[in-house]
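Report on one structure; see the data block that follows.
The complex appears here minus one protein chain, its other protein chains still in place.
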């Protein structure tokens, strides 16, 4: 089973790329919260395809229809179900893939799991399209968190070999997030952004794709949230973020770089500031022992290059077990990273709200 | 809540560093499995402190007492509870820490969560000592997996700036694991191992500590195990591995490096080999769409430098809110990485058994 | 949180009586199962209102729309979401109830839980209407169980003071179920059925309502299914059956009657029959130590009289805290028991499938 997440605010994602609809049930929302549907729509628009020349020309309206859980737009304590009807699907593109799995897609693994009964059309329930309901849930959670002074933001940290600046892990704040949000290409340093965009254009020009990383921060986080061992912030955030297809790595604070350091350099000394205990640096990424320290929670995740590329690839006909060349048709993003930015924020929001908004 | 993990084989870890005992309940073990207690003891000995000049001189007997769940040493279908009594604790060392939290330890976060009632002695339930019951559970799971032809092994991939070779992600096998196990310092390339050991000695000589990375592989994994979205192999393995204190990052397959590549370079083409479909390369780390592809599952995790160092650090007296210098006494590992190797294997074993041994 | 059930086949029920739609997500269905939608429709028709002169004149089409989880009608391993759009709602009837809670309805308790933000229209998510998605899930589970030779059937065991015969707990079989299903009023003994119908007519004639009991049996159940302590068949079945609004009691086997007996009379001796071990009697209701014995699982549940009655009742204006007389309008069942029969079967099916169809 795979579609459930959360202990207090439990989300259940459903749908396939080409099924009637995709959607999410959110159980455990406190009653009496007014959802700002314009804000959720704006949030989801950041994930939607077809926004610019860097993403797939597919248009997905992604119009959310709330079936339950609200009276007008105010939560009533019942599980909220929201769906997005699937339109503009061209299932024909995928027919030949049933026998010849696409490299680095889920096709082969899904076939092995489901004995060939998996829905191959558009990647079925393995499609990145399933991040749309995640984004809806995340948008609702984020609104609730904002009422509590907690803000979440992310930016593209790298595309291919081009890197953005990093968040200042001690001082990052919601003004930083707002600034990034105002840009069509969500980075901190626009010059670096140009290099990153070039990576995508260059890959696209070859019918190729490219990966990247996303950095996300949660600010206004109170200290003392989380748990040690199996249910801490790192465990929970990573479990949610790996729910976004194509994520292959995650690190908190100084992460892999920190593992190269000595303790004297990586440790974050404490200091008293305005009656509060803070850390001077934030190599711990706001999490100690699985519990928030009150410093910004900062993590980065690695997104693999889109596996759908226009170039010829080697595959196998799973019936005849003969090697076979494959060229994938259809319409695909040369780089999924820009559209994944709100998905990462949504995953973080769902986790934090689960701890905080119960 | 934090001490539970698993859906089918559910483990519940308990204990504090200086409580009467630490332990684990393992529920869902199939009845009729004979546990090889010598093998579990040998596995746990790899984690135990005091083995050589690189680790803390503390001796922990780590003798496991099985309270329930077996008749003789054969599982009977009832939950297995195993405990390790705590001995040789020197609680006095920790008294002053209640007011002055140690940098990059859980002290401050735990205090904020539990209103100061957390057990500060030896790090309480945030202690690395809690990985001993995890290792016991992992050792039992590993024995069950081995009966099914699934083997798990890990090595130190880096210490500070010194790196080991990586596993060959396509051909890694249990003979590789056996070879690593035979060495006192678990690396692939012994020459590199010497550089890595030097990193630890050098840090220790300064009263400092150093971090590193561990690479782990699961071989013999059947294809089709796992789930998309929230309950896939990546979600579950990461959730378990972050249960090991000091882990701050995880990546699967080509991970963060892969995010710099183009699709044409990172994609893993398929090939038919002896009637089976395999991939030519394994940048996907054996996992596609959250589900095993049949290739080795390969992941790496980042371990931060031990936060306990002998050097003077800056902290705060949380009562007076005055800054205060802190020097930590007690006996500590200059590098936790070598002892964390079996812990990472154990975390992987617990996850894989949860899917496979139900 | 309340809308999730199950460990392996997990169902998530959503919707309110007057929301856009009600529905269910079923996660964990094995891929490749062809759902017989005519059979699910026939099953749900047994629950639908407006069937005869004994139930509410409200018409609910209860047409199920499957949004995901199938390709054509074959499960594909993705979560199945099915919805029923709400039509023919007359929300106006309920407006005055916001301040003056209906006796023995959920209105007051829901208001206290949700600070008055609960959806009062038609009982919101406390409505018996939410058993429609449960019935859909149950119908799907039942089809899967039938393929494994497991059959579930129920009958009205009593209405008011009039009682039906009981199932023969040793020999009950699917032919018995078929016979009951062929009747418009699902009882074993039709003469007693007439007395039971009279109880309903008489209550209805006074603007009153009446309760009753339902007996359910699961036959073809293999021995060895279940668990002791908290996750046995009795725990799970009762947890599911209390999910049907108006259920106030449940008993397995000889139940409350058995508590009056001596062990020598209540114990079920074993006998060998055709190479199988069976019990001579079945006072244990097919469950010993939480685990199936291989005998039919038999349980009965108590359904309270419909709380909505046409007579004047005493209530309180929760704002002014003044006592106030209340007469409930709207269209209501004088007895919910006949329509609850398939709901009880569905609850049992969901539980048994959760153990068996994983």
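We just call them A, B and C in the order they show up, numbering each chain from 1.
Assume a residue touches a chain if its C-beta (ideal position, glycine included) is under 8 Å from a C-beta of that chain, and two chains touch if they have at least 3 such contacts.
Quick caveat: nothing in here was measured; it's all calculated off a predicted structure.
Screening C:34, C:65, C:96 or C:113 for touch with the missing chain picks out C:113.
Although one chain is not displayed, its contacts with chain B can still be listed: residues 1-4, 8, 10, 12-16, 19-23, 25, 27-28, 31-32, 65-71, 74-81, 83, 110, 113-119, 121, 124-125. Think of the hidden chain as still there; on chain C it touches residues 1-5, 7, 13, 101, 103-106, 108-110, 112-114, 125-126, 130, 158, 160-161, 203, 206, 208-213, 223-232, 234-236, 238-240, 242-243, 245, 247-256, 258-272, 275, 277, 279-280, 283-285, 287-294, 302-309, 311, 313-316, 318, 321-323.
Here, only the chains that are shown with their structure count from here on.
Set against the C-alpha centre of chain C, every other chain centre is closer than that of B.
Measuring from the averaged C-alpha position of chain A to that of chain C gives a distance of 39 Å. Separating the centre of chain B from that of chain C, both taken as means of CA atoms, is a distance of 46 Å. Among the residues of chain C, none is found touching two or more other chains.
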